[in-house]
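Notes for the one structure printed next.
Here the complex is missing one protein chain, while the rest keep their positions.
Let's turn to chain A:
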Amino acid sequence: MDELLKELHELEEMMLQCMKCGTCQSDCPLYRTDGRESSVARGKISLLQSVYEGRIEDAGRILKHLDQCLLCTRCLKACPSGVKTDEIFLRGREILRKIKKLPKWQKLILKTAMEKPELMAKMAPLMHMGLKFGSKKIKDGIYRPMLPALGGRNVVEIKSEAFVKKYGGLNKAENEIMRVVFYPGCAVNLIYTEWGTAVVEVLRHFGVSVYVPETNICCGIPAASMGELEMFRNAVRANFDALAEYRDAKYIITCCPTCRYGLYEMGPKQTGAECPLEVVDILVFLEETLKVKIQSGVRGRSTIHFPCHYQDSKKELVESFVRTHTDTEYVKLDNQSCCGFAGTFSLKYYERSKGFSRSKIQEMKDKRTDKVYTPCPGCAMQLADAAAGEGLDAEVTHPVTELYEFLRKIK
């Protein structure tokens, strides 16, 4: 316990920065749904302070409040006092986790995902089979599991062949102008493999050769969000080592903003190590570095959901990408709150997380959009579940897949 207090004290300086002004209330998705201080950053900081100031003896009890945080970083962006809420909550979870152990099943999944990435890929066909037997296909690529334990969540198909298995190695472009590494992340590696294909093929089309690591090492954010910061740090270091091997690559490209956040923002802060290359989102890379100019030909009404960890400064770029590279009529989605997926949040608090995505689907229904773009696989899974659950026949995809479709057609 003394050890714990000492560690919490290290957070003191960061937490003292919080003047309890309450500005973080305005954007916190949890607070907006329940109006309770224990949901919002100000409350969570007070709880941590109460532990080290001795007003709460049983520190384990506040873990559930920290645990419910989506780590969406909205409070971080809103806080005018510059309180590093993301660092406080990650460290806070780690410290408290030491008292309260992670449930066994969560630990097992984590360990496999973090420490045995090859195994994950090898298990893909098995999971694929399991899904086929244990669920009912309700739509292309979407299954409703028959096991009640899964809470009726509609899941996106797990592919029988992992993305890195097919694309691992160097994917050379004709007339090569540059080489990059594509970091697919777990979701693209096992679930949205077609996004990975689109990224690699679009880049090749524009003369960029793409290295795909033979093994996908998880970015570690799921572990961090469960309070296993050391596991996260190990994953980050392993990734940095592996990525440093690509000496002639100029950038690391990703199509998952959470992976980018993990490797490029939180990773260096937590490990002190530097990412060997700049990590750039695929859309940002296409627009800013390659400056692609193409008008594709899709029809319908589309909208965009912005992931929490997408760089705020690049949101307009995504809108302009959708406007110029798809032929859809773009309608703004007003509700840009977190989709509710939030790493492991939706696994642990499915009912609550469903509320967030459901309200978005409602707005899409009202606005008669039949397509929602999101540059994040986590959000895509959550939105796909909500759309299926709410009976909206909408397609959920990454904007880069449109560009790929278009290039394929004109070839």
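Rule of thumb we're sticking to: a residue touches a chain if its C-beta (ideal position, glycine included) is under 8 Å from a C-beta of that chain, and two chains touch if they have at least 3 such contacts; residues count from 1.
Operating definition for what follows: contacts and distances are computed from a predicted model.
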So one subunit is absent here. Using its UniProt record, which name fits best from "NAD(P)H-quinone oxidoreductase chain 4 1", "FAD-binding protein", "Sugar ABC transporter permease" or "Alpha-L-glutamate ligase-like protein"?
"FAD-binding protein"
For the chain left off this view, which of A:8, A:62 or A:252 is in contact with it?
A:62
Going by the contact rule already stated, which one of A:81, A:295 or A:320 would touch the omitted chain in the full complex?
A:81
By the contact criterion defined above, which parts of chain A meet the unshown chain? Give residue numbers in ascending order.
13, 16-23, 25-26, 35-38, 43, 46-47, 50, 55-56, 58, 61-62, 65, 79-82
